[in-house]
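Sharing a structure below in structure tokens format, with a few things to ask.
The complex appears here without one of its protein chains, the remainder shown in place.
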Amino acid sequence: MEQLLVPAICKIEKIIDETPDVRTYRLKINDPAKMESFSWMPGQFVEFSLLGHGECTFCISSSATRKGYFDCSIKRAGIVTADIHSQLEEGMDVGIRGPYGNWFPIEDIKGKNLLFVGGGIGLAPLRSLIQYCIDNRNDYKDFTILYGARTSADMCYKEEIEEWKKNPTVKVILTIDKPEETWKENVGVVPKVLEEVVKPAIENTKVITCGPPIMIKYTLVSLDKLGFAPKDVITTLEMKMQCGLGKCGRCNIGSTYVCKDGPVFTYEQLKVLPDEF
Amino acid sequence: MNLIFETDKAGLQKFYEEIIAKFETYAPVEKFEKFDYKRVSKLEECNPDSPIPSTMSVKPLFFPKTAKVMKFQEDSSGTTVSETDEDPLAGKRVILGVKHCDARGLQVLDEVYKWDYIDTDYKKRRENTIILSTRCDKAGTQCFCTSLDYDVENSDAHDVRIVNGLDGKIYIQSVTEKGENFLKENSSQQSVVGSQQSVEEIKKHYKSFESSFRLKMNYKEVNEKLQKLFDSPEFDPVSSNCISCNTCAFICPTCHCFKISDEKIKDTGVRYKSYDSCNNGYFTLMAGGHNPRPAKYRRWRQRAMHKFVYYKERFGVNLCVGCGHCAISCPVNISIFDVVNQVAK
Amino acid sequence: MDHSKQIQEIASRLFAENKIDYFVGYRQNSFDDTQVPFLITDPAEIPKLVFTERSVFNLSNYLKPDHTKRKRVGLVVKGCDSRALNLMLTESQVKRENVYIIGICCEGVLNEKGEKAQNCVECVMPDPVVYDEILGTASGKREYIVNADIKELAQKALTERADYFENIFENCIRCNACRHSCPLCYCAKCCIDQETSTLYHGANTSSAGMHALMTWSLHLAGRCVDCRNCEKACPSHLPLHLLHKQNEMVIYENFQQHLAGMEKDDRGAFYKYSLSDPDDFIL
Amino acid sequence: MARVGVFVCFCGANIADFIDVPAVVEEAKKVKEVKVSVLYKYMCSDPGQQMIRDAIIQNRLTSVVVAACSPRMHEKTFRKALSDAGMNPYLLEVANIREHSSWVHQKDKKAATEKANDLIRMAIAKSIANEQLHEISVPVTKRALVIGGGIAGIQAALDIADARIPVTLVEKSPSIGGRMAQLDETFPTLDCSQCILTPKMVDVASHPYIELIPYAEVIELDGYVGNYKAKIKKKASYVNFDTCTGCGACTQKCPVKVPNEFNMNIDKRKAIYTPFPQAVPNKPVIDAEHCTMLLKGKCGICAKVCEKGSIDYKMVDEVIEREIGAVVVATGYDLWDPKPYEEYGVGRYKDIITSLEFERMVSASGPTNGVPLRPSDGKVPKNVVFIKCIGSRDEAKGIEYCSKICCMYTAKHAILLHHKVHDSHAYIFYMDIRAAGKGYEEFVKRAQVETAATYLRGRVSKIYKKGDKLMVRGEDAQIGQVVEVEADLVVLATAVIAPHENPALARLLGISYDKYGYLSEAHPKLRPVETAKAGIFLAGCTQAPKDIPDTVAQASACAAKVCGLFAGDTLKKDPMISTISNEFCSGCLNCVKVCPYQAIVTEEIPLGHGSKELRTVAKINEGVCQGCGSCVAICRSMAISLAGFTDPQIINEIVAI
Partner (left out) sequence: METEVKKAQGTMVSAENPDITAPADWQPVIMGILCNWCSYAGSDLTGTSRIQYPPNIRIIRVPCSSRVDPWFIIKSLQTAADGVLISGCHPGDCHYISGNYYARRRFLVTKKLLNFIGYHENRVQFSWVSAAEGPKFAKVVAKVTEDIKQLGPLHRYKKENF
């Protein structure tokens, strides 16, 4: 086990300031052979360590279809993330273990309309899937991305969203919680915009959602109201994890190990889990 | 796989002495008025027949309280990670005087360690270890191993078992193939090969052992009931006098939660893996303050359910082995036996 | 020393008069003659309450867990327990009006072997120092006795002592039962656990154990009331009282015979000073 | 990651001669956070500071380590260099490789270099954990408190008040004036002390910005610079000053006679008295220790004679409070009691007096109307022996230091003696003549020539009585012979000592004092009027013996300091103070008990996120906290951190070696 806990050393290629408290770190494993064999699916996560400070779990926010690097978007929330933000610079080394966990059901959603509902930093795992799907555009039907943030400054991946907007096959709907002077898009919380503006078709549609717990809670209510079947709603769970290997016991919810059986679950699966997340 | 030697006290002593002289041997050693499995070089140092409240399980010999994961070194050119020193527990070794429950604990732990990612260190330690168990003659006040989902009498969790017969006879019986080979190579010259009669004798003796249990429960019923009792209000009162220390988890033979922590001095550091416990309030505390199990009863529920329901559901074996270590060590004598029975009443 | 009846009566009265939400006492273990702490909210359970020389655990500890913290609690305390409670009152951890204290003039409790416990033999204050109601006959303050184990250890050579303690720190499994069982370790987040803190050691080595136990004992220096909850809680059976008694002795002998929690509003020894404190150890 | 710049100073040869500076610079480069490591001859010079500023900008440094002299020396200089480069000044760390290495290990270059390496590594490690800090501004109460109404206090009060800053002047005796009021004429100009002092005293009484509180003492001082709160005890005078006209009828009629301390007990005053005729305020007080009315309830004459009915025997001590921003301490000096000089017959022979007794005698308004008289028989003395250094410069019997003024006033006494008793002759036994000062040497010459005083260099070994004369035996070191002088009067120039109340006062004010009891200045050369406690200043002999010009100068300096302090509406305060984390505070409030400044208060915060229940935690009052760290070390939950000396900073230093 101890060897499984040893991270691979990665170099930070680039740091992108997404919002005042979110930064995206573009990473590359120092050992070229390891980088070559490092592959992941959208939705999987890695254990990111700032050596000497500790490990944190982050999802990979880019798609393996974009080769040669992978992204982790990190929001400053606790002690280690604060250290990550304050100490890391481009060119420095960090440790990475993974990828771990399951991934979005790529095969299941093939040939379906896709509705991505993201809030705040919750767009990070979706971004990986969106990139993947855009790179395999022909496998899927309509794309709708609904993304909300508290303020326009809290929106992640601004440049990439602009790119998506330019893509004629992708429909992008943005919203912020409260009106702002220069803001021209929607105003209102995600579930409200989902019901009032997006009004998605239910037929042949899969919803993939991720965001802060409160958003998820009300989005699920909205989706229910709109008539989506729980099995068509896919989300990813956030849980305290440490080993990522299904051993350390932290991510247990009932007999489920979120780090192995998750983090991607359908709403149907979540419904039967004990309420401990 | 049923090689039986019949011997007496002196013969057993000789047998042990031989092993200790030949192998890296661990056995219960008295320390601060309790027994703990330690490396021994002389039989006098240890007591393979240690009395039942041994407190410490054999777990630390496979899953130590703290282990180095790696070392790392930073300099201006970058960071390098290096393997740690050789695993001190990976060599060929023999453990004497293991209780049946302790041995069963390892068997139960195997499941989680071989699931999906295989813990190679643990596996190596297990493979390289011969476990000689001593069967208890009498149950302790907190023991309930016979009430659970495994057959204590026919347990194959150990390689060799030593059973005290009546009238001073002692039987040394191989249980696994590994044990049989070991016995063949290391049988004491004084030992007499036992017969079918000794098997009967061992069984007979087991009956009297079984009847000495204070605690008994219907495992199947409890397990089934508990599956539906996640929301039981009983978890609160049963855990009311818990003081949220981590004793039960740290001394439990099957608790396997751990934490990873780094320690760095100047530019070099070590990553450690150490015990952690779900009774600890910070265990599931996430950065940003969200904690799925903030209250004590929720943590106790997790503990009880994990021991009696979840693990069974996932891996087919009950995580609790009924050793009673937790109840003995608990500063306020909470017994998981009482907790599950109370909830599943 | 059997006050079971009286305690049951008082508890019933308190519940009847709606003076308390919780009552904290002792209950007999079903399988032997030991007792465990017993928290009740339901008057129907009052008959299970007992108090004898087997009532060992310091119940002041139950004033810190969240579920009793801001409630009105009826509590049974012995001499040492009441000293701990007194310090908790001084250190604003408990509101006096929230606790109804049944003080017991203690005649000493028994250890696991059924003998009078060492701390009771060496007890300086068997009577409760703070109470609403007192049971038994007060016997008064006794003379301070230096702990026998300390005296014995102090005789030993330095390296022998060092080896002895290294063995202790080595055997600590860092389960923190000592801390959780101590009524005076009430910090919301212990400094030894704070990952932000420089004291934090994730590892479980002897040096980490030494660091943790030393810090712990120094945080209790001048506050420890020698109830030995910690020692009884320790699954490794470490003689933790050695550290505390050593500090207590140094403090008693040097700082105006300070003993923790003896008087109302008396601070821990490190939170006050005297101009005449010893100075001869300083160059 | 941190980007540290290391700047190593040669300090000319001071460092470079004993430490291998280039090697130190290279060693620092090995630390991975160090982005630039350079050396320079004088880092504190302008080009040196420019170098730091340039390097900060070029290398985007996040902290700076200067390895040079003690941080107590140039920390401020380098902090300024950092802020000039747009960097937070508190990201600086100074490695003290001069006072702590090069100067103290001059014989072992290798060890000194190694030590310098370690000290720099420690400073680098600490600087990595340094945080940006910002000066704290606190409001100021623009009122000064002057303690002591001697010439120092008078001068300071007048100067401050002239700047239109209100002053409260507290004097313990019934009148201001102090020692200077007791003097006759002053050296070296021989102008009359009273003549130059009295107008100032009157100014004090009439100044609109001065509140004079005589017969009072400061008993408590709380708070901190700009925001002190003083408690002043006004002793009961038993006379209503508001109605008293100072007519003096009471003092004339009072039947009780008491030794007059103003006149060195040479004559008597009454139990109700004004200390001296020119007293300010010129109102009498009743000496409660001697008044028969107050002691026995009989008499009451003064009340009877007072037309205004100003006598109030029921008056009690009154405590008044003043909010003030700064304090000037000017408690003056005492005179040493020459009793240990037994061989001189001190105490046995009446005709041995102290110089201040002599001063009172020769004063025109003194007890003998300006004529020196022998205490034994009241005769005018002809031969007077003056002995200097009584107690001063005498480790065995007195004190080690020189009292500074005795040489001059003894010369003055010789002249005054000559003026008052024309046919007299002065003999002066001295160890050295110290006459450094404007016109001082000339003044001593004048005494020697004009009055033909005999200056004898040497110690007096014995004084004995012969008839009604005193025989003074001493050594004349210049001729190497024992001399004996027949004297009518012997005057001892006793040493100046610190007032005996000084230690108690210092404790009350929270400032330090030296082994003699003089209050300690913050720096003997560069901050001679400040104390270590911000906002408290020293004037006059309370700090060290001084003559009048020096005292006045220091008093004016204090006034300038006070005015400077009050120049803005707020004070800038060092940000190195404690902060308490609510998250970790367990509310034991032991910190509140330990804090020497009462800087910790309590605060109620919600129990949890959005909880209505409250819990109590400790909170630092920023303006009061002085940053000692007492609370930090006693906080068991490590909730308190002291900016500039945080746990991570110190731990970094410890593990850096």
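By written order: A, B, C and D. Residues from 1 in each chain.
Operating definition for what follows: a residue touches a chain if its C-beta (ideal position, glycine included) is under 8 Å from a C-beta of that chain, and two chains touch if they have at least 3 such contacts.
None of these values were measured; they are calculated from a predicted model.
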| item | value |
| --- | --- |
| Full-complex contact with the absent chain, from D:300, D:549 or D:596 | D:596 |
| On subunit C, residues whose C-beta touches the chain left out of the figure | 150, 153-154, 158-159, 161-166, 169, 198-199, 205-207, 210-211, 214-215, 217-218, 221-222, 242-243, 246-247, 250-251, 254-255, 269-271, 273-275, 277-279, 281-283 |
| Touching residues (missing chain, whole complex) on subunit D | 70-73, 96, 98-101, 103-108, 111-112, 114-115, 118-119, 122, 507, 510, 512, 532, 576, 594, 596-597, 626-630, 632-634, 642, 644-645, 647, 650-651, 653-655, 657 |
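Throughout what follows, only the chains that are shown with their structure count from here on.
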| item | value |
| --- | --- |
| Core chain by centroid distance, with centroids computed from Cα atoms only | C |
| Selected pair, greater C-beta contact count between C-D and A-B | A-B |
| Centroid spacing, where centroids are CA-atom means, of subunit C and subunit D in whole angstrom | 50 |
| Euclidean distance of C-alpha centroids - subunit A vs subunit C, Å | 50 |
| Inter-chain centre distance, subunit A versus subunit D - centres from mean C-alpha coordinates, in Å | 68 |
| Touching two or more other chains - residues of subunit C | 195 |
| Multi-chain contact sites of subunit A, meaning residues that touch two or more partners | 54, 79, 92 |
| For the subunit A and subunit B complex, residues of the former touching the latter | 1-7, 9, 11, 30, 49, 51-56, 77-81, 92-95, 213, 238-240, 242-243, 245-250, 252-255, 260, 274, 276-277 |
| Residue ranges of subunit D in contact with subunit B within the complex | 30, 32, 125, 609, 655-656 |
| Subunit D-touching residues of subunit A, taken from the complex the two chains share | 87-89, 92 |
